[in-house]
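The following block contains the structure, expressed as structure tokens.
Shown here: the complex without one of its protein chains, the others still in place.
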Amino acid sequence: MIDRLLFGGDYNPEQWPDSVVEEDLCLMAQAGVTLLTVGVFSWALLEPKEECYRFDWLDQLLDRLHGAGICVDLATPTAAPPQWFSRAYPASLPVDVHGHRLAAGSRLTWCPSSPDYRRAAVRIAGELAERYSRHPAVRMWHVGNELGCKNMLCYCETSAAAFRAWLQERYSTLEALNEAWGTVVWSQTYGSWEEVQPPLATASWSMPAQELDFRRFSSDAVLEGFKAERDAIRQHSDLPVTTNFMAASFKDADYFRWARELDVVSNDHYLRAEDPDNHVDLALAADLSRGLGGGAPWILMEHSTSAVSWQPRNLAKGPGELRRNSLAHVARGADAVCFFQWRASVVGPEKFHSAMLQHAGTDTRVWREVCELGRDIGRLAPVAGTRVEAEVAMLWDYEAWWALELDGRPSRDIAFLSLVREWYAALWRLGITVDLVHPSADLSGYRMVVAPSLYLTADDLTDRLSDFVAGGGTAVVGFFSGISDENDRVRTGGYPGAFRDLLGVRVEEFHPHAEGAKVVLDDGAEGRIWSEHLHLAGASTVTAYAEGFLAGQPAITRHAHGEGCAWYLSTLPTPARLAATLAEAAREAGVRPPVVRSSEQLEIVRRTGAGGSYLFLINHGNREESVQVAGTDLLTGVRHNGELILPAGAVSVVRVQQN
Amino acid sequence: MIDRLLFGGDYNPEQWPDSVVEEDLCLMAQAGVTLLTVGVFSWALLEPKEECYRFDWLDQLLDRLHGAGICVDLATPTAAPPQWFSRAYPASLPVDVHGHRLAAGSRLTWCPSSPDYRRAAVRIAGELAERYSRHPAVRMWHVGNELGCKNMLCYCETSAAAFRAWLQERYSTLEALNEAWGTVVWSQTYGSWEEVQPPLATASWSMPAQELDFRRFSSDAVLEGFKAERDAIRQHSDLPVTTNFMAASFKDADYFRWARELDVVSNDHYLRAEDPDNHVDLALAADLSRGLGGGAPWILMEHSTSAVSWQPRNLAKGPGELRRNSLAHVARGADAVCFFQWRASVVGPEKFHSAMLQHAGTDTRVWREVCELGRDIGRLAPVAGTRVEAEVAMLWDYEAWWALELDGRPSRDIAFLSLVREWYAALWRLGITVDLVHPSADLSGYRMVVAPSLYLTADDLTDRLSDFVAGGGTAVVGFFSGISDENDRVRTGGYPGAFRDLLGVRVEEFHPHAEGAKVVLDDGAEGRIWSEHLHLAGASTVTAYAEGFLAGQPAITRHAHGEGCAWYLSTLPTPARLAATLAEAAREAGVRPPVVRSSEQLEIVRRTGAGGSYLFLINHGNREESVQVAGTDLLTGVRHNGELILPAGAVSVVRVQQN
Partner (left out) sequence: MIDRLLFGGDYNPEQWPDSVVEEDLCLMAQAGVTLLTVGVFSWALLEPKEECYRFDWLDQLLDRLHGAGICVDLATPTAAPPQWFSRAYPASLPVDVHGHRLAAGSRLTWCPSSPDYRRAAVRIAGELAERYSRHPAVRMWHVGNELGCKNMLCYCETSAAAFRAWLQERYSTLEALNEAWGTVVWSQTYGSWEEVQPPLATASWSMPAQELDFRRFSSDAVLEGFKAERDAIRQHSDLPVTTNFMAASFKDADYFRWARELDVVSNDHYLRAEDPDNHVDLALAADLSRGLGGGAPWILMEHSTSAVSWQPRNLAKGPGELRRNSLAHVARGADAVCFFQWRASVVGPEKFHSAMLQHAGTDTRVWREVCELGRDIGRLAPVAGTRVEAEVAMLWDYEAWWALELDGRPSRDIAFLSLVREWYAALWRLGITVDLVHPSADLSGYRMVVAPSLYLTADDLTDRLSDFVAGGGTAVVGFFSGISDENDRVRTGGYPGAFRDLLGVRVEEFHPHAEGAKVVLDDGAEGRIWSEHLHLAGASTVTAYAEGFLAGQPAITRHAHGEGCAWYLSTLPTPARLAATLAEAAREAGVRPPVVRSSEQLEIVRRTGAGGSYLFLINHGNREESVQVAGTDLLTGVRHNGELILPAGAVSVVRVQQN
């Protein structure tokens, strides 16, 4: 949409006197700011009493920003309703799993199904859109903020009624509901719709399929709210509408369903501060952001210049880390790099969250790095609109995540995100770029598809994955995949029910490990967390268990299927072994990293468009690395033809010579 | 009652289509199933609306099972009331210690004191009994399921009123209540009965004796529910009535009081999966099951063929483990071996709980082991009705457990179950068979009585244990025993007040250890958790403390008393030292294991009856062991006369030659 990359952040001038805003505009120019998100927490200011609006301050602000040449992403302020709202509509406050209504006094204090909240949110969104749809500063709409972050699962009576309506839509009859939920198991058969409730705290476990449907419903309910605000905006404006996701860290939203309703995907990403490999997790989040939008460029709506304020220990970033982080997002498809927030607050819960402009002001390392980054972002204009190339898809399904972690699973060590992170990290270290896609996605463009512990699968995936392999693709499937259907009903006859034929194996029993226990494999590596009693049914053994009563039984298998091949891992090998297996499968599949690297700490991703192909090279290690490449570095203007030396911590973006 | 051992499990055909039930009957025959528990979670099916009954499916099921030669243990379905019930009687839902009412949607969603629940439960129990009391398949009644497991302690208004009535029965006057509870201590003296409540969450600690009485009341309240259902059944049937306990893992029920109301004791036992010595804990549970029934044969109503579904990590059993587990229960008095459940569910919270028939079907190790076990159980028919021989009693009192763990105790490291397990494990390793009996039991048949940390004791135990020793018995008492009376009032003048004279010691002060701290004893062993400043008052020192300011003071003492001898342990010695002390006391007492063993991993128990004497030999180790024995192995038919070689993991049951 725009022929450059955008740079900026959240701007909350309402926290500051006018003189500070004046100073801000100067400093923004200095930093190269081109995009600001405005109004995220301004409801009380915009509508100090119900249906009494005050837009004067926002009129002036938008005029000033436009005067300064800054584009505005105008937010509906609906993440945080004002105090007057909560007091007037106390039933709009969310209720927790124990049935306790929360108090006002923070953000996200609303029940997603509240009609009062919906009406008020749509109204203020419509007012804003009507007033500002033609304001020249406004370039995009931003609905709410991190939707559902703390209020996704509401158990109030209103939510209960909405849940029932959603279930009636899904199942039509109570018989179908009872069948889907398996209510017969503990004599929980419903005789009337009125009996159906959210899975409130009860004496023992709730029905797992009820929990699963409640998550589906809740994600849909928040999405409905988004759509209502979006539609109110569209009555007045045809600018793109977005909302900021928290992809790869937030469990409660089915972002694949949500993304279909957005004009452009936005994501907020914050490093896990105490994880020394948190740049790998960043890459995962970026790849998922891209995947949610079907590969299109996306917006990095929030990240931090340095420390955040909500982790147990909020570590500051080291020199150059901000640049590596930001450009890694761009490498993986971001066309905008934004921060929370422009200027650090001095009051409120987030006052120790870093910002583009820190408490200590401009004579700081962070400010200098922000200004340098602003210049870098400017130099990367040619990259705008290009797309990332990937030959490997990893399947990601929020419903499978939810189902995997329901009560009564075989081991608490089986956690979706940690397993996905293990597999993703192995591929990252191999230098293989991965698309994170929904299982329903078209797989035909990939050479390899991997599925780590995709517990719940729709029936059609069985054939689709089989066809993919038969047609020459490679599939690599991890244990506890394809176990249950969409209602969390176990597929019997040997695990993994959905993929047994494709994989050419039959698992008769899971063997979760005791805490921390490992099993030795016959190649000397070890398996963690989980083993299985597995029989070959067409596959051949790649690696076998070497101890315990499974000694000699297959642990990792390979099955030729049609033109392709399907691998199965019945344990979680140690990282090096996991990477080796994936490397072997990728090699067979013909997957190759973009460039030969001298170190696995050298992150390399390619973005390509009509105008050219750009190699992003990011050295996360503490040694100088070199790469063979021919082209021009966009950041420095230097031409390379042969060896490019990349110092520790450095980044290059090379426009590759077309052969 | 029956001249063979029974074999089977819970059967829930309502989860399956008719074709599966047909297959089940064939497979049950193959496995040797002779007993099934039916109807545990069928209330919604049997009574889909209040007082509208549907028995047709159960009529057919019982007919088919009878046709297949299978005995039925028919359950009242009262563990899980239907949704319609909770909706019609919301006051029947239990309330937690914070005063929050739980929601419906699971099992055990009922207040034990609810008159609505009681009426409905008695009604459905009576309906079942009336209809099926003469059905030839039905051989036993099974009330509810794991009674009180999640709903024992209810704090609702109905429970409060019932608690007050129970207290009026116990104390007659408010003055007696105030005296018993020590309400004067924090100015909590009651002036009227209406002021008395359950120990709801309050600002600081509740009165300990109030907590204790609330546990007594709650156990009694659930027991009253059992009795009401039992009596409704007895109006129509004189078949035995049982309910399944969770002995040695469940704290909330006073099973010694409960057992008096059952016709036969049943127990559910599940391994603590991550404990490598969980077979010792199994033995403890089995011995307690036998003790609850006064030594009579009992029913192993539930255990698992492999993994359960509710532990943090649900480990599968290894080859042969199922057989060792099942036959260890038989060795210790079980006359029936049953599982939860026949066929693994594919929906609901327990779908990953192992079953006789796993998800993977019949071509599985588990199925083959189940079938082999069924044959073994058949071969052990002569054992039915015989009794276990034990020369040692260990005292177990639920009230003492409750009292020991009330607020304000000297150390959180003092926990009833873990201390009992330590002492039991020492005896198990010595090969000494133990009866677990209530302190009020007749002790005259034993050579030795042990009491690890029996904190609260009735006044009469002082004389009874003294008489036992005076008459030639040996008593071994652990620290923090005999401290308080039945109202948890400390006995003054030197600990342990109840046993000071018997033991010939006077303890002036407890010395709980810092976390993990140990004290060296003068024989080089160590004491854990606890020491005491102890003076001899007739006893002699066996072992003294060797460090700290207690250095040189007695740690373990021995006191000759009448014809017998009383030992006292003022610390918890390391396991080997604890076993050595118990071995020495047992040797003096004339206690001998049934057979000389080559390894402490060789579990040996004797069952004896009119028809003969049977040695159960179970090799839990990983080496072949040998025993000198003369007799015939019931499982193989092989005659032994001298050395019996028992491979690692194997089991023999030898009918011993009578001399």
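Going by the order they are written in, the chains are A and B; count residues from 1 in each one.
Here is the rule we use: a residue touches a chain if its C-beta (ideal position, glycine included) is under 8 Å from a C-beta of that chain, and two chains touch if they have at least 3 such contacts.
For clarity, every value in this text was computed on a predicted model and none was experimentally measured.
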Seminar exercise, completed: Contact with the hidden chain, among A:Leu147, A:Val280 or A:Val366, goes to A:Val366
Exercise. Among A:Thr109, A:Ser289 or A:Asn487, which residue is in touch with the absent chain?
Worked result: A:Thr109
Seminar exercise, completed: Given B:Thr189, B:Gln601 or B:Gln657, the residue that touches the chain left out of view is B:Thr189
Exercise. Residues of chain A in contact with the chain that isn't shown?
Worked result: 12, 14-15, 41-45, 48-49, 77, 80-84, 86-87, 94, 100-109, 149-151, 273-274, 306-307, 309-310, 312-316, 318-319, 344-354, 358-361, 363-366
For this session: Can you list, in ascending order, the chain B residues touching the missing chain?
Result: 98-100, 181-192, 194-195, 197, 199-210, 407-413, 487-490, 492-495, 506-515, 533, 548-549
